[in-house]
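Please read through the structure below; I'll follow up with questions.
Missing here is one protein chain; the remaining ones are kept as they sit in the complex.
By letter and in written order, the chains are A and B; residue numbering begins at 1 in each of them.
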Amino acid sequence: MSNTDFAIAIEDLTVSFDGFKAIDGLNLYIDQNELRVIIGPNGAGKTTLLDLICGKTRATAGSIKFKNIELTKMAEFKRVRLGIGRKFQTPSIYENLTVFQNLEVSFPKGRSVMGALAFKCNDEVKARVQVVAEDIMLADRLDLEAGLLSHGQKQWLEIGMLLMQSPELLMLDEPIAGMSARERELTAELLQRICKGRSVIVIEHDMEFVKRIAHKVTVMHQGKILAEGPMAKVQADPNVIDVYLGH
Amino acid sequence: MNFSDLLNIGLMQGFAGLSLFAVLLLMGLGLAIIFGQMGVINMAHGEFMAIGAYTIYLGSQLTEQYAPSLMPVYFPLAVILAFCFAFAGGWLIEWSLIRHLYKRPLDTLLATWGISLAMQQCFRTFIGPKEVSPTLPDWLLGSWAPVSGLDIPRNGMFVLALTAVVTCGVLLALSKSRWGLRVRATVSNRVMANATGIDTRKTDRLTFAIGCGIAGVAGAAFTTIGSTGPTSGQLYIVDSFLVVTFGGAASLLGTVVSAFGIAQTQSLAEFFMPGSMAKMLTLTLIVVILMMRPQGLFASKVRR
Partner (left out) sequence: MTALRDLIKRYQLASVLVLTLLLAVVLPLTLDIFRLNLVGKYLTYAFVAVGLVMVWGYGGVLSLGQGVFFGLGGYAMAMFLKLEASDPITTKIQSTPGIPDFMDWNQLTALPLFWEPFKSLPFTLIAVIAVPTLLAWIISYAMFKRRVGGVYFAIITQAVALILTVLIIGQQGYTGGVNGMTDLKTMLGWDTRTNGAKYILYYVCVALLIGSILLCRWIQTGKAGTLLLAMRDKEDRVRFSGYDVANFRVFTFCLTAALSGIGGALFSLQVGFMSPSFVGIVPSIEMVIFAAVGGRMSLVGAVYGTLLVNAGKTFFSESFPDLWLFLMAALFIGVTMAFPMGLAGLWQDHVVPWWAKRRSEMRKDKAAAARRAAEDDASGAAPEAAAKAPRAAGTPERLGDVAGQRA
């Protein structure tokens, strides 16, 4: 296994479910401070790839290295503590808690049981919540129960919960699904703001949006990588066109 | 004591285990169908078994009183009735209660416990607090002795045969019938099944009722071995839960294997120690194994 300067280095990654290979010998390298978008038809293995990185699914074979630390055998919460944040496809927030509480709970202090018992919501926490809430445009909604937010706002809130942890790798699964045009606009700006100083992986179907935000695009198909590079190059790739139109 | 005596004792002990296996399997089968499809645990399952047992008892009483000449043939009829009564009870309870609680499995557990309490009290009030046994037809009494020293009780053989028929019937129905197809579709994807025109609510109700009906048959089988009281059902409920979880909730084959394993372990242990210790040891063993391997013996790997 090679020693790399990449933020995340995935080599020969394979996962099979009862013989079906959802990810098949995949190699993927993402630079530090890079915003990478992964596209591909349904069932290409995009979400499974994120699942493997954050630990929701265990790899059958291969290696995932984050900051040169092997992840494949590590417990999920330890990966998060190393600096990996993951947003799920459907917004996953605590609907019964207020926006403030949602963000507060995500603050990376008091993560052990005893730590949580001793945890005090001090000025440092409040200030951090305020900063993040402004970033995700929810500063005026802090006392609102999160279940009452609009769908787009819930997506933002989940991103905000990840930002609370200041992750070095941020993984977003379809962050603009179900958003209005205006919200997409704001989300694109949000992504450009928050990708500074960290690496970001985004899964997205909306090509206009991808064009706006991507540094580099990876196209996945049937658990493998079909093409990789800048958007323009990928779009001209005959293989890619074949996969998207030939089906 | 020579070798053939020992062999005979071993065989008879093994057969005692088989009778227990039959009751556990019949109980577990009904639970497994319900739990496998709906993720619901029916705490009143034991009482449905008691319904079956009481049906046999009442059937034998009535036949004895009004039509003694029919004694040899009443039993199979009563088994069918036992299924029907338990089936009807299950249908009613699914309709009135369970269907409102599908999103809250833990609450279903509590509500069905309430049902079980009410049913127990009904048995006590209307049939009596004493344990009862039906008068069995002659062909179920006595034992079969292929060689001297080896006695295989006939009621045990009957129970085994009944279990085999019911188990095969359920497996066949699940793999071949319309109902089975609907059940399998609903288990694998409820929303999609609904969208393709399967009435999942009706399927649920039918499944629940069939599960309860099988419990009724289990009760019928049980009466040939032991006597029935208002709380008889409760004695078997934890065992049958463990049979289902130990086998792996999604697998009927697992239920068969685990019922066999549990029954044989227990009857083997009973050979060496008092019954209560044997039971404790068996239960502890299962619980420890389940702690190590919570998915049970047979579990499929599915992408979550």
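To be clear about the criterion, contacts are C-beta pairs under 8 Å (C-beta built on N, C-alpha and C of every residue); 3 or more make two chains touch, one makes a residue touch a chain.
Please read all numbers here as calculations on a predicted model, not as lab measurements.
Trainee: Wait, the hidden chain, what does it touch out of the ones we have here?
Mentor: Its contacts among the visible chains are A, B.
Trainee: Which residue from B:7, B:110 or B:192 sits in contact with the chain not drawn here?
Mentor: Reading the full complex, the residue touching the unseen chain is B:110.
Trainee: In the whole complex, not just what's shown, which of B:14, B:39 or B:142 touches the removed chain?
Mentor: Checking each option in B:14, B:39 or B:142, the one touching the absent chain turns out to be B:39.
Trainee: Touching the hidden chain in the full complex, which residues of chain A are there? Just list them.
Mentor: 54, 56, 75-77, 80-81, 85-86, 88, 92-98, 101, 104-106, 108, 110-113, 116-117, 119, 121, 143, 145, 158, 161, 165
Trainee: Identify the residues of chain B touching the omitted chain, counting contacts across the whole complex.
Mentor: Within chain B, the residues that touch the unshown chain are 35, 39, 41, 97, 100-101, 104-111, 113-115, 117-118, 120-121, 124-125, 234, 238, 241-242, 245, 274, 276-277, 279-280, 283-284, 286-287, 290-292, 294.
Heads up, the rule we're going with is that only the chains that are shown with their structure count from here on.
Trainee: If you average the CA atoms of chain A and of chain B, how far apart do the two points sit, in angstrom?
Mentor: Comparing mean C-alpha positions, chain B is 48 Å from chain A.
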